[in-house]
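Contents: one structure, followed by commentary.
Selected chains from the complex are presented in situ; the others are not included.
In this document, chain identifiers A, B and C correspond to the written order of the chains, with residue numbering beginning at 1 in each.
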Amino acid sequence: MSYDLKSMLSDFKDGKISADEVLLKFREKPFDDLDFAKVDLHRKARQGTAEVIYGAGKTAEQIIGISRSMLKNGQQEIMITRLDRDKKDLIEREIDLSYYETAKIGYIGKIPEPDGIGTVLVLCAGTSDIPVAEEAAVTAEILGNKVNRIYDVGVSGLHRLLSRLDDIMSASVIIAVAGMEGALASVVGGLSDKPVIAVPTSVGYGASFEGITALLSMLNSCSAGVTVVNIDNGFGAGYTANMINHIGG
Amino acid sequence: MSYDLKSMLSDFKDGKISADEVLLKFREKPFDDLDFAKVDLHRKARQGTAEVIYGAGKTAEQIIGISRSMLKNGQQEIMITRLDRDKKDLIEREIDLSYYETAKIGYIGKIPEPDGIGTVLVLCAGTSDIPVAEEAAVTAEILGNKVNRIYDVGVSGLHRLLSRLDDIMSASVIIAVAGMEGALASVVGGLSDKPVIAVPTSVGYGASFEGITALLSMLNSCSAGVTVVNIDNGFGAGYTANMINHIGG
Amino acid sequence: MSYDLKSMLSDFKDGKISADEVLLKFREKPFDDLDFAKVDLHRKARQGTAEVIYGAGKTAEQIIGISRSMLKNGQQEIMITRLDRDKKDLIEREIDLSYYETAKIGYIGKIPEPDGIGTVLVLCAGTSDIPVAEEAAVTAEILGNKVNRIYDVGVSGLHRLLSRLDDIMSASVIIAVAGMEGALASVVGGLSDKPVIAVPTSVGYGASFEGITALLSMLNSCSAGVTVVNIDNGFGAGYTANMINHIGG
């Protein structure tokens, strides 16, 4: 428990502690009742209760260890992102988990019923963008959202995209995933009056610069209402879409 | 009214039109009923009715012309962004408008009552970031949102930011505006479970590269729930915040 | 078949549909007759009938599946780009195809007789640029063009290039393929009065930055009439050359 400021000042007057100690305490005071609040409450937002483990760069053993410790502490839903099949095979010998292969997401626990305001629509431009789109879609589902997927609707074949205008019009949040020139985000942003989260992908070659071109293109979208996440960051898009879709919660 | 497909085929059979003409029509068909819908309905979303004119690079005369044409067509609220005081002085001789000096926004019409889900919180890191923050804040207000401003709370003086934790916790959407290293977005993203729209500004010198550093920093935020708009794009942030704050509308 | 606008308004008057449904329909109307035109007619341009599959990042199984579906739908010519020999070996067990090894292009169907306006000339600067040059050349041939190849005529040995001046003068479209400093495009652009499509390649090392230097060099060509495609995009160059060579078609 933190040391009380008034006692401290009185102690100082009585000569029990030095001026330097008082000075140090004063500087720290703003932050020193923190221990009591150590459990990270932020992520336990009502609308999605899963704790997230970033699987890339962790061994199967490390993931098992972290998961067990979470489970022991009462955490009942755990999501593991960027999880290769090999690691997943090792983990499921020890812990029960579902696995979304294309999204490379593992999940421990029960997926909640969708309770968001509306539907999260996930669009992607080409077939090579699907893994990133799936990361976004599965993330949103796991956190409690109804998700609608429309894939391979790049702007070079505009009629395919336009034939799904109903879905675009009725979504409450849209995730637009595209590599190469990333024009999908601008076109969709112009067709909808709901927020569009644009996800550039590293799909492309030459002057696509591993997603930089799509990233820049999306940041410069001529359609208002478009915001952008990092290259290939499907998880971040799904996570934010969930926040928006539960905004009043 | 568009030319009917069946009549067309029958005309073709009768030799009135050539095969080439049929082919051309078939290609166009997906789009050819468009005339009837020419008025841009998207922007008349219920939660914010202002039409937007991007003022930079337009003369006062051009702005007056466009505004008059809109007013004549029944548009009652018009917002003009990036409007210098000089142009504003010329415009207000002809048309009644309010002017937000720091935000460089002009407004024609009545500002709607706030009717969003919650409060839009606009934070900025330094005093030089205020013009961009104001562009975001005024945009959100004009579109019908309650806005809370907390300025000059950069992470180098963390206690100033933390002393406003109540405001951060109770907002429904947060706009974080910062130049230099842009760390504000990550810190705020870690403190809140609501969506954070990060706006990098061109404030800084040397290796800030006119906002590129802040932009990259925000795109790589370690806090989930952060999405990013273009450098100095306060308008885009305010516009998207309005969409989110009316998501169920 | 699309829902008629007038019926809809009458239905609205009669209370069969709500105002919201009318509003939604009005927004969609521009695009909703699309279903009828779903088949992609654009690529069936008279001067080249092949459908194109981008082979990179697709498995042999996927390519076989897509090809079969196309063949079933009456598509008789199919071109597969960026096709490795290994995948090609698997595919040809199931489907008859020709294979252009250097160009890494597979082809199903009969190559059409050249019927373009003139000759497409493909030049490249060094022997390492040949695979990209071949991708361009074979693409143009498959789409119905007479192609003339002159390889290894970089500007450091100007006499080799100049000894082929007849070919340069008599071509109707020129494709200039070069890595390193990409000077070939400017020199050829200065010698010919026909359009030059410049293809930067990733050939080089150090400050060639995988083709960026050649790309920038070509974009800044001092010779008018030079346009540029993405790094290593031989296909795009051949495809555009075909369009130009059939321009009146």
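Assume a contact is a pair of C-beta atoms (placed from the backbone, for glycine too) under 8 Å apart; a residue touches a chain by one contact, two chains touch by 3 or more.
Nothing here was measured: the structure is a model prediction, and the numbers come from that model.
Enquirer: With 3 identical chains placed here, how many copies of the sequence make up the full complex in this file?
Expert: Taking the 3 displayed chains as part of the assembly, the whole thing totals 8 copies.
We adopt the following convention: only the chains that are shown with their structure count from here on.
Enquirer: Suppose a student superposes the Cα atoms of chain B on chain C; what rotation angle should they report, nearest 5 degrees?
Expert: Rotation angle between the two copies comes out at 180 degrees.
Enquirer: Same or different for chain A and chain C, when you check if over half of the residue numbers at their contact belong to both copies?
Expert: different
Enquirer: Between chain A and chain B, what distance separates the C-alpha centroids? Give it in angstrom.
Expert: One centre to the other, that is 23 Å.
Enquirer: Between chain A and chain C, what is the separation of their C-alpha centroids in Å?
Expert: Taking the mean C-alpha position of each chain, the two centres sit 37 Å apart.
Enquirer: Listing for chain B: what residues touch at least two other chains?
Expert: Each of 30-31, 42 in chain B touches at least two other chains.
Enquirer: Across the complex, what residues on chain B touch chain A?
Expert: 30-31, 42-43, 45, 52, 117-118, 159, 162-163, 172-173, 190-195, 197, 215, 219-220, 224-230, 235-237, 239-240, 243-245, 247-248
Enquirer: Over in the complex, which chain C residues touch chain A? Could you list them?
Expert: Where chain C meets chain A, its residues are 24, 27-28, 31-32, 34-35, 37-38, 40, 56-58, 200, 202, 210-212, 215, 230-233.
Enquirer: Please name which positions on chain A make contact with chain C in the complex.
Expert: Per the touch definition, chain A meets chain C at residues 127-128, 157, 159-160, 162-163, 165-166, 169-170, 205-208.
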